[in-house]
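Structure provided below as structure tokens; questions to follow.
Only one protein chain is missing from this complex, and each of the others stays in its spot.
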Amino acid sequence: MADTATTLPPARSQPRLDPRGVLTRYGAWVALALLILFNLAFTPNFATWQTLNVNLTQVCSIVIVGVGMTLVIATGGIDLSVGSLMAIAGALAPLIFLGNLFPLPHPYVGIALAFVVPVLVAGAFGWFNGWLITRLRIQPIIATLVLFIAGRGIAQVMTNGNLQVFKVPEFQYIGLGRLFGLPFQAVLMVVIVLAAAWMLKRTVFGRQILAVGGNERAARLSGIPVVSVKRRVYMISGLLSGIAGLIVIARNSAADANLVGLGMELDAIAAVAVGGTLLTGGRATVIGTLVGALIIQLVRYTLLANGVPDAAALIAKAAIIVLAVWVQRQGRS
Amino acid sequence: MARLNTAQLFRGVGRYGVLLALLALLLFGWLRYENFLGSFNILTVLRYNSMFALVALGMCFVIITGGIDLSVGSTAALGSVVAALLSPYGLLPGLLGGLAAGLAVGLINAFVIIRLNVLPFIATLATMLAASGCALLLADNQSVSVSYDTAFIEIGQGDFLGFPIPAWIALAAYLAGSLVLNFTAFGRTVLAVGGNEDATRLMGLPTTRVKAAVYILSGALAGLAGVILAAQFGAGQPIEGVGWELFAIASVVVGGTLLTGGVGSVGSTLAGVLLLGLIFNILNFENGLGWISLSAYWQSVIRGALLLLVVAIQARLVARTEESHA
Partner (left out) sequence: MTPLLSMREIDKRFAGVPALVSASLEVGRGEVHALIGQNGAGKSTMIKILTGYYTKDAGEILFDGRPVEFSSPQDAQRSGISTIYQEINLVPYRSVTENICLGRERRRFGLLDWRAMHAEAEALLARFDIHIDVRRPLMAYPTAVQQMVAIARAIGFEARLVIMDEPTSSLDEKEVEVLFDVIRQLKQVGVSVIFVSHKLDELYAVCDRITIMRDGRTVRVAEMSELSKLDLITAMLGRELDRVLHDAAAHRAAAASQDALLKVAHLAVGRKVRDVSFDIRPGEIVGLAGLLGSGRTESARVVFGADRAEAGTVDFGSVHEPAAEPAEAIRAGMGFLSEDRKLEGIIPDMSVRENLILALMPQLARRGIVDDARSREIVDRFIQRLGIRCSGPEQPIRELSGGNQQKVLLARWLCMNPRLLILDEPTRGIDVGAKAEILNLVRELAGQGLGVLMISSELEEVVEAASRIFVLRDGRSVAELTGDQVSEQAVMAAMAHGHDQPEEMAHG
């Protein structure tokens, strides 16, 4: 009766070894493995703790922000404000623990507050993004552009654009400390990645995120609270940006509102894209984002270690992004 | 009748709102500060903002088709480096070199978006990185001094009839842009593609070619902005241009162009650029009065707030128009 064929035999999903499918599904892992093998063979002193540490600390903040970005993109959105929210959190924390904002009863209170308040503030800004998108129905790219522009300004105004230098080991543990011989920030990153991956896979909220991104109208008709899912996702992205901001300033022993998180939105989106998350929403992998960030970092490291200038690595990064997205498209068509 | 009024309001805000805001700001400045409308101040503002104006013009065309171009900032940086490197050979090689660099980036954008079918957002994100990499490679990671032996720096620092040359260039570009958008079949197709791509294709118009053309145009204008950047500051700047793309998007949106495409005006975009540019200027004057001391950093906050205001008004208007058509 209908114009299209609807009487297909029930599809059996045999273990298909369609090279295209394999490439799209495991391409990122294969690329990562190849990169590691290449480095083991050709890069001197690759298999050392130091190399691991260097590479891990480079990707930590990108991956943490990338996790939030993955969730946002999974709902079919985008968050350009992450770098500015990092700057806000990064500017706020030293103001608090240096006692410039309000007098502190005890230094440790300041440090505790310096962990909590900036992250919550960044989360609140993230929620505001979600509010703009769901309430005023502004497209995500423009809604988050507002805080991209204004957010860094807010951070700069708070600090009057001054560099805040500090030496507070208790606070800086988040960026410089070590746990079981590993950088604490790397441990934190792994915990966040695993928690988000678990959340996406096992919780109602996680599945609702994917349902909203996969088919918003169907999700709404199935009673999924689309508006609240979106708001929460942007809030999480804000919270994670706040944490990343703290890590960056702790690592540098200084907060520079002009520089913290600059260009982070693009690094995070690149990691998400290379990791295999569908940019139009509905399919997402947090672990993939970790792999994507590692690939981008390792390519850069490989090129640098082999005498290629850093600038050329940018071009390689561009090629990887286009290739990854193109491969993804091929796999779906 | 409500429908007509909404549409009128929409048109009014889209077309004249930003102009009114700009005039109000100028009036405010003129009444409040001495020398605000003095030729030195105004010419400096125009000279400096002409680069942004060029980038925003290209962005305006891209956004009207419903796309986006994130690569304009680093394309301008690349253009400035190429122009600076070629400046010892004279004005023309420098100018054409920068332009060609931008054109090349635009061509790559068009290819990746249309042939490889990659989302504009991601495609131009990638070329943004690549252009930046090329600029750094060519410049060897540092600024490239412009030759002062040739007439090249005139493009950025010279005057013609008492008016800065970069402002002349921007003015010419906007006049040409306005002419193209309003009085050529190409321009009308650009607007139609953004308004309803399927309908435009069914009307038998060359949608693919038009989409490719706007990215190429945007690249070329960004390259030209780079040439002016190099000439104005006496150096090719491989790390300049960060955030230009988002500033350009903000100017275009403040100018009343819908980010969903299909509606846009070249003149309003110029007004958007000047409005955002003047905010910085006003802050300086305000501080000069000595009453309060607002750091220059307030400009981003105010720009962001302005953008928010504009998109919020737009969102309301669009929602109301849709309602009245349901």
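For reference, chains read A and B in written order, and residue numbers begin at 1 within each chain.
One rule holds in what follows: a residue touches a chain if its C-beta (ideal position, glycine included) is under 8 Å from a C-beta of that chain, and two chains touch if they have at least 3 such contacts.
Because the structure is a prediction, the values reported are computed rather than measured.
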(request) Could you tell which one of A:54, A:163 or A:218 touches the chain left off the display? (result) A:218
(message) Among A:207, A:251 or A:329, exactly one should touch the missing chain; which is it?
(response) A:207
(message) Using the document's contact rule, name the residues of chain A that touch the chain not shown here.
(response) 1-13, 202-205, 207-208, 210-211, 214-215, 217-225, 278, 282-283
(request) Can you list, in ascending order, the chain B residues touching the missing chain? (result) 3-4, 7-8, 11, 179, 182-185, 188-189, 191-192, 195-196, 198-200, 202-205, 258, 262-263, 321, 325-326
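Everything that follows uses one rule, which is that only the chains that are shown with their structure count from here on.
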(request) Mind checking the centre-to-centre distance between chain A and chain B? Centres are C-alpha means, answer in whole Å. (result) 29
(request) Give every residue of chain B touching chain A within the complex, in rising order. (result) 68, 70, 112, 116-119, 121-123, 125-130, 132-137, 141, 242, 246-247, 249-250, 253, 259-260, 295-305, 307-308, 311-312, 315-316, 319
(request) Over in the complex, which chain A residues touch chain B? Could you list them? (result) 78, 80, 132, 136-139, 141-143, 145-154, 156-157, 160-161, 257, 262-263, 266, 269-270, 273, 279-280, 309-315, 317-319, 321-322, 325-326, 329
